[in-house]
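Missing here: one protein chain of the complex. Every other protein chain is in place.
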Amino acid sequence: MLELHLVQNSLLKKVLESIKDFVTDANFHYSATGCSLQAMDSSHVALVVLLLRAEAFELYRCDRNISVGMNLNNMSKMLECAGNDDAIRIKADDGNDTITFVFESPTQRKVSNFEMRLMDIDSELLGIPDLEHHAIVKMPSVEFARICKDLSNIGDTVIISVTREDVTFSTIDDIGSANIVCSQNAAVAKPEEATVIELNEPVSLTFSLRYMNLFTKATPLSNTVTISLASELPAVVEYKIAEMGHVRFYMDPS
Amino acid sequence: MLELHLVQNSLLKKVLESIKDFVTDANFHYSATGCSLQAMDSSHVALVVLLLRAEAFELYRCDRNISVGMNLNNMSKMLECAGNDDAIRIKADDGNDTITFVFESPTQRKVSNFEMRLMDIDSELLGIPDLEHHAIVKMPSVEFARICKDLSNIGDTVIISVTREDVTFSTIDDIGSANIVCSQNAAVAKPEEATVIELNEPVSLTFSLRYMNLFTKATPLSNTVTISLASELPAVVEYKIAEMGHVRFYMDPS
Partner (left out) sequence: MLELHLVQNSLLKKVLESIKDFVTDANFHYSATGCSLQAMDSSHVALVVLLLRAEAFELYRCDRNISVGMNLNNMSKMLECAGNDDAIRIKADDGNDTITFVFESPTQRKVSNFEMRLMDIDSELLGIPDLEHHAIVKMPSVEFARICKDLSNIGDTVIISVTREDVTFSTIDDIGSANIVCSQNAAVAKPEEATVIELNEPVSLTFSLRYMNLFTKATPLSNTVTISLASELPAVVEYKIAEMGHVRFYMDPS
């Protein structure tokens, strides 16, 4: 049996918003330590990895490992029906083909039960090794999102080039070209506004802007984003969820 | 001759917004006591009844009973041209095939005359008997609107079940099911936030959510909505307009 309580519903909504344009149906794997999800997008170009530790929940009870296949759009529709201040309980019984969302208004005068049919989805959790990237850029997530959006006004791909001093995002297309240089600056008043570069080796790699823009849907989850790059490895774009987990996107350079 | 004055235009706009998605062309009947309208939607599934007493107007002059057939979309377009603080005068002369809307800005430096062609529409006012319903639920209109909208994310129909303690709205469809329970609670600080149930006999009836969502367009007219139910009778969904009238929707259970 699985039972989860959340005092407020906004974290779960944000997590879902961050991945539901990326993947339609996915298995959530629950174990004693938390909830995780791995899924490729439908074109098998990129991989999303979600981890929500048990600490993210007010109550987290998972008697044995369980995989719960869900349509993320339907799940999102149901979560939309919860009020912003509603307490949320999620329940799934072993052997049942449904999951239940219970929303309770603060005064408890309105209680909503949403039962969603589960899906059978083939998937297994891959062990993803810790990768040794050549360049790691940590920067404000809103700025990264803005850059990806701006560049997609001009072109279809972004070249990310990292040196010890700065990271440059550039694109080129018929109508012209653009390059945006962000200087390293660790000495800022608020740490989340810093742009920090760790570099073993300069890199310059090209990526699809459409996918980068999909990744940035996770922006509301975190003030900062970490972009890890190496020529021979998939790039990792990571949004940390406070101390409670992360959403990571993996994509090969093109 | 008909002449009506309104100090502000927002009431009339709200009334029109509440019915113009429901019915396209309709007769407004004016008599000495006020203005009324009865109309079925185009599929003849539900009936809307509007009453605006003479007191709703700053000046109300109606020399003899008159029926004024109007296209509600065109009327709405014209009212949209009035500023929020404009004084409104409405005039129709006997035998004329037009109605005139005059909007005057507070400083009177801008005066707008809109003349709308009237329509010949067959209709008569039916006497609607007072119905004896088994269950009458009075609840916040915003909450009812939210529930109808939320449930239509999941299914096409809503089952409304009323007991002495609570009213339950539920739906079921391929993707799952939902039920939302609102407990009776008369003891609230603000009377308009109460959920009050009058019950002779428990009922459980099914209705089209599409229509319920059309009815809830009247939500801005009133803080509360009253839903009257009985197995053999059409349901009545009523929005009172202060002491000045009401908009009521009638629909058979399916």
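Annotations
Should a chain be cited, it is by its letter among A and B, assigned in written order, with residues numbered from 1 in that chain.
Convention: contacts are C-beta pairs under 8 Å (C-beta built on N, C-alpha and C of every residue); 3 or more make two chains touch, one makes a residue touch a chain.
Not measured: the values here are computed from a predicted model.
The residue from B:E55, B:E80 or B:E192 that touches the chain not shown here is B:E80. In the complete assembly, the contact with the undisplayed chain comes from A:S177, out of A:S42, A:S177 or A:S254.
Within the complete assembly, B:F114 is the residue of B:F57, B:F114 or B:Y239 that touches the hidden chain. The chain not shown here touches chain B at positions 71, 74, 77-78, 80-81, 98, 107-117. Residues of chain A that touch the chain left out of view are 143, 150, 153-154, 174-183, 185, 195.
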